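Of the protein chains in this complex, one is absent; all others appear in place.
Coming up: chain A.
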Amino acid sequence: MNLKLTRRGVLAAALAGSISFTAGAAFAQEETIKVGVLHSLSGTMAISETTLKDTMLFLIDEQNKKGGVLGKKLEAVVVDPASDWPLFAEKARELISANKVAAVFGCWTSVSRKSVLPVFEELNNILFYPVQYEGEESQRNVFYTGAAPNQQAIPAVDYLMNEEGVERWVLAGTDYVYPQTTNKILAAYLEAKGVAKEDIMVNYTPFGHSDWQTIVTDIKNFGSTGKKTAVVSTINGDANVPFYKELANQGIKAEDIPVVAFSVGEEELAGLDTAPLVGHLTAWNYFQSVDTPENADFIAKWKAYIKNDKRVTNDPMEAHYIGFNMWVKAVEKAGTTDPDAVIDALVGVSVPNLSGGYSTMMPNHHITKPVLIGEIQADGQMETVWETPGVVVGDEWSDYLADSKDLIADWRAPMNCGNFNTASGKCGGKATN
């Protein structure tokens, strides 16, 4: 390399140095708290996760308008793990080690969450996970703001059984951990309720399955025995559109065989003509159609922020809303962003949710939420047809599975354990990962 110094070069270097110095000083004056956003912006999951990234930017923007946290502005650090599960772990490490974020909001699929768990444990940071999941997990560094199975699947099945008189069940799902665990819990629950084995049909399909002719015909035949039949769908993501199209085309009406879905929300329905689907059900903890002042305010501000009047809101967005406000409140309570202090402060924090009540962080790091059952409307929105009278506490270890029914989680001292076995009285009844 040429090291010859010219006069002009020295001048330029000096100038550059002085600029960077002043910039650094300006930066120091306004110290920020960094918040990590770990959602896929490309690849398969971008379809769902991009909205959550926008939601986080929106929430951080709103908080900064109110003056930030602890007198400091918040700064979002957005990374793109590109729907690549190992990359989630790398990006999480980058956020915590290189960017020194105070907390991370992110992940969608269970496999991405499992991939980052060791990183959060090792580097001792906080993850807010906003999506409904299969349960059977409780980690010190993770706060689960989405629904556990007892906050979504089980109330939905109860609704169908009691209000629609369903006696025969099709459990249809995509072939991965969330549907399989949920269906295992549901099958155990249904059998405990006296449903015969031959009245339960379980069916799995690959990711992105697009040819539903055979399965929809099977469902039709399964439902033609005279007993009231319903489909409990844990079909994920892209596969839903061809599934519902096939249902509509084969003339399966919600009055005859209703489908209750756990992964279909306002976002997913935005890509579908919902007129033939009216009456099919979804179970969530929030619908855009919920009629409360908090929700109206949230939707109006969201549409203004995103500058698009047609954008919808959905359940995982509300989960981030709750999780973010909980984190803000806990940081203010602890007076610091130090993860250990915030983790302790988070338990017991209670913030308003968008459906008119309060959600509280429980010692098992799951939150309390109401459960809503909605029917799909012709405009792509859900209309609540049933809801739990109060909020439901998230149950991390299912009571209906043999190897988890004795386990509880409590991250407060002195127990401080994510899998305490009440039968043996010891922590570590079952590996959490």
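In the analysis below, a contact is a pair of C-beta atoms (placed from the backbone, for glycine too) under 8 Å apart; a residue touches a chain by one contact, two chains touch by 3 or more; residues count from 1.
One rule holds for everything that comes next: contacts and distances are computed from a predicted model.
This figure omits one chain of the complex; the name its UniProt record holds, of "Quinol oxidase subunit 1", "Cytochrome c-type biogenesis transmembrane protein", "ATP synthase gamma chain" or "Branched-chain amino acid ABC transporter permease", is "Branched-chain amino acid ABC transporter permease".
Only one of the listed residues, A:Asn64, A:Thr292, A:Ser350 or A:Thr388, touches the absent chain: A:Thr388.
In the complete complex, the hidden chain is touched by one of A:Pro86, A:Pro206, A:Gly348 or A:Gly428, namely A:Pro206. Contacts to the hidden chain, counted on chain A, fall at residues 41-44, 46-47, 50-51, 162-165, 175, 203-206, 208-211, 213-215, 217-218, 220-221, 224-226, 238, 241-242, 245-246, 248-251, 254-255, 258, 267-268, 270-273, 276, 278-279, 281, 375, 377-378, 383, 385, 388-389.
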